[in-house]
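A protein chain is absent from this complex, but the other protein chains hold their places.
Presenting subunit A:
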Amino acid sequence: MAASGGRTVGSFLWKCGNCCFNFNTVSSNLTRQVLSRQLCVSAVLHRKNLAAAGPEKFSEEFIKKQVEEFNIGKRHLANMMGEDPETFTQGDINRSIAYLFPSGLFDKKAKPLMKHPDEVFPKQRAVQWGADGRPFHFLFYTGKQSYYSLMHDTFTKALAVEKHQDRLRGKDLFTQDAKQISLVGSRWLLKEELEELLVETISEHDYARFIQLMERLLSLPYCSVEEDFVQRYRRQLEIQSSKQQVQPLQYDQHGVAYSTGDGKQRKTATGTVLLRDSGSGSISINGTNYVHYFPVLQDREQLMFPLHFMGVLGRFDMQCSVSGGGHSSQAGALRLAISRAMLSFLSEGQVETMRQAGLLTPDPRIKERKKPGQEGARRKFTWKKR
């Protein structure tokens, strides 16, 4: 059992190396689009254009064999880790692999992975025509058979709903306020996601027509009949994780309100702040006065920003501790910590304004990695003509 376990894991490693090489080359094109923060970022955007993959590289039996091997390997892994093979989830698999093959690499895609073959191998179209050369699908010669078949299906469903409505009208059971499909918190599939579903390219115009048709279906009062069909083409919006827990105010023995801002990071600097509502406006950082700790005006202005924004400059007394980073990143970390600590003193509307001002967002910028073949992260070596 141990030998076979080693072989399956070994074969998976080979596969992960192969696949990752494929993905890495194309992902750079798409990452530039992704860097502008989109609300709905799906993994689809990281994948390559599936329909352009051409005729299938992996045959059906091959994929089936991979699935079997994956399942067997999963059971072996569960036995190795001493867990129950029946309830071994993907998360458990990830953790076990990270434990058994610790990787010092930074790129997530370079680390060893063990996933279901459907996620690892791109979806491909099976051969569309038989041995005699006749295509299986009746819409094959349109070029975009799955897209047009989807449009046909949707329209058929719309017609069916209308027929249902007419029947109800005939029986005098038609009511306007029938149960509607709830569309709150979900969005239509993106064009890329639809392409992935259909495994073929569609143009923007096609995508727009598809959405138009679905909207038309939804406009019918009795569309809830086809709810499952519609929900297949909608995705849940990620719940905004910015719903921060506003800690309640704590009171110390003299009845003075105080609250702590937990350690905030900014580019390897962490800071913690203890805000006290005493009304003196004195600030001490790591035991020293802030004028001595931050001789640069810019750093003190950073500290001042949250208080000044809310207009509570002289009200709070602060005890801060900060470590790591340089003076600028320490100032940024403290600013975040102060804003976090102030949340418990402020009302909802003010919290919202703070968030809009960007006071509560941790700054994600870190030092960019130096690449080989270049002198720095961006700077290239001096170009010599000859």
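The rule we apply is simple: a contact is a pair of C-beta atoms (placed from the backbone, for glycine too) under 8 Å apart; a residue touches a chain by one contact, two chains touch by 3 or more; residues count from 1.
In the analysis below, contacts and distances are computed from a predicted model.
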item	value
Chain not displayed: protein name in its UniProt record ("Queuine tRNA-ribosyltransferase catalytic subunit 1", "Small ribosomal subunit protein mS29", "GATOR complex protein NPRL3" or "CCZ1 homolog, vacuolar protein trafficking and biosis associated")	"Small ribosomal subunit protein mS29"
Listed residues A:Pro85, A:Gly185 or A:Gly314, member touching the removed chain	A:Gly314
Absent-chain contact - pick from A:Glu215, A:Glu301, A:Glu352 or A:Glu375	A:Glu301
Residue of A:Phe121, A:Tyr207 or A:Tyr290 in touch with the missing chain, whole complex considered	A:Tyr290
Hidden-chain contact residue, picked from the options A:Gly281, A:Gly326 or A:Pro362	A:Gly281
Residues of subunit A (touch criterion as defined above) contacting the omitted chain	281-283, 288-292, 297, 300-301, 304, 307-308, 311, 313-314
